[in-house]
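Read through the structure below, which is laid out as structure tokens, and then see the notes.
Every protein chain of the complex appears in place save one, which is left out.
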Amino acid sequence: MMLEAKGLTFSYRRGSTPVLRDISLSISSGERVGLKAPSGRGKTTLCRLLAGYDKPQKGRVLLDSRPLREYRGACPVQMIWQHPEMVVDPLLRLGETLREAGEIDKRMLDELHIEDGWLERYPAELSGGELQRFCLARALRPSTKYLLCDEISAMLDLVTQAQIWHFLLEEAERRGMGLLVVSHDDALLKRVCTRIEELPFTTL
Amino acid sequence: MKNGNRRRNAAVFLICAAVILLAVTASGILLEEAAVETDFAEKNLPPSNRALFGTDWMGRDMFARTLAGLSLSIRIGVLTAVVSGIAALLLGIAAATLGRKVDAVISWCIDLVMGIPHILLVMLVSIACGRGFAGVVAGVALSHWPSLARVIRGEVIQLRQAPYILTADKLGVSRLKIVRRHMLPHIMPQFLIGMVLLFPHAILHEAGVTFLGFGLSSEQPAIGVILSESMGYLTTGKWWLALFPGAALVLVVLLFSVAGEYIRRLADPASAHE
Partner (left out) sequence: MEPVLQIKHLSIDFTRYERGTKRRRLTVIRDLSLEIYPGQVVAVAGASGSGKSLLAHSILDILPHNSHVEGEILYDGTLLTPERIERLRGSEIVLVPQGVSYLDPLMKVGTQLRKGKKDPGTKERYRIALNRYGLGEETEELYPFELSGGMARRVMIASASAESPRLIIADEPTPGLDAGTAGRILGHFRELADEGAGILFITHDLELASEVADRVVVFYAGETIEEARAEDFADVACLRHPYTKALWYAMPKHGFKPVQGSQPYPGQLRSGCHFAGQCETCREECLERETIPLRPYDGGRVRCLYPKEEGQV
């Protein structure tokens, strides 16, 4: 399986300087690609394009040579965001959010140390680390083939960071999942990735 | 903490307001007969223990007339606010979710209706619908939905881009489920508040258009009718004919708008820190 981006160009407003210009990238199953670039160079934008949240002005995102947008139901490419509190509905108990797209493997909850009590709480009552683990459990459904990690541990303490990455590496290994890891932390990228790419500079 | 539990105070106020409004509405319905009963032996009495708000030139009890008028106003207000609220909800969501063309059409309608002065539109629609109860309700309902629809459209457009909604969509949660579970609960506070704040507008416009003679018929004891009839008697010193019904109308309107603010305090998630 192969996730490919071909010649992606994207700007937030029509006519403005593109954030990304002619970016190509491919990730095969089981590969862990690190992505490094200074801030404001469109790393998050690239993740959003690859996960299908935004449409590029030019270029295509292909999964197994099929446009990603043609896949129905749960998307095989999932993204984990830097700020987990933004991707959970603040008015719903976490359990409801977790189960709305189908049951979650109990093993996943155990391995991520998600306690049953958390699922009865509202997002504002959990710490960032707890929420991020919750988001991982939610994104790692059986159909997920690629995971895009946008600075997922930047705001967490080192212990939680290490926990999350250990789990993710094991899980990626087990199911032959492809990872895209965005981080500004070189040590982390070296530790986690099989290949590190640098995003070419665009003139601002 | 020096300030008390503001949410509890708000809840207590809301319950009191609801009880008062319900009591006024119910007693108004019961007093409808008394409001039109004439007694020429007791006409033009100033307020006293026997007739709390005095009587008019036909000996009708002004207290009964005021309550009946308020009751009618509240019923019309509730009905029109609900009708235009639901229209606003549906049109607002439709504009925000059904694509650009639908949005353009609905937005054009919003601008059109908002471009015409309310009172003029209410009068026109009311006349076109044959005046009376139906005419007033249709007029007020048709002229009051756009502002709320615009608010809801904006909310939904913003909500559509919220990361948690995008994520739910990517995880394969169906559109309908997203609207029901993630969107409705978030626009509910805005919607409820907007609807409650429509009441005072609706009531005032009803009274206004009736006062001008384009609304409810003069047999009905509506506040607008009472006020317009009493105009002729004010110069002869019968101040109570206009003062009590007018003041009561202002009080009811105030009650509704303060209630709207308090509902916001209770329902808006962002007020958790207030």
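Per-chain numbering from 1; labels A and B assigned in written order.
Going forward, contacts are C-beta pairs under 8 Å (C-beta built on N, C-alpha and C of every residue); 3 or more make two chains touch, one makes a residue touch a chain.
This one's a predicted model, so the numbers in the text were calculated from it and none came from an experiment.
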item: Touching partners, among the displayed chains, of the absent chain; value: A, B
item: Candidate in contact with the missing chain, chosen from A:L68, A:V87 or A:L126; value: A:L126
item: Absent-chain contact - pick from B:N5, B:S48, B:S174 or B:S217; value: B:N5
item: Chain not shown, touching residues in chain A; value: 36-40, 113, 125-130, 133, 154-163, 165-166, 184-188, 190-191, 204
item: Absent-chain interface as seen on chain B, which is shown; value: 1, 5, 7-8, 10-11, 266, 271-274
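In the analysis below, only the chains that are shown with their structure count from here on.
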item: In the complex with chain B, residue positions of chain A that touch it; value: 51-53, 73-75, 78-79, 81, 86-92, 96-97, 100-102, 138-139, 141
item: Residues of chain B defined as touching chain A within the complex; value: 162-168, 170-173, 177, 181-182, 185-186, 269
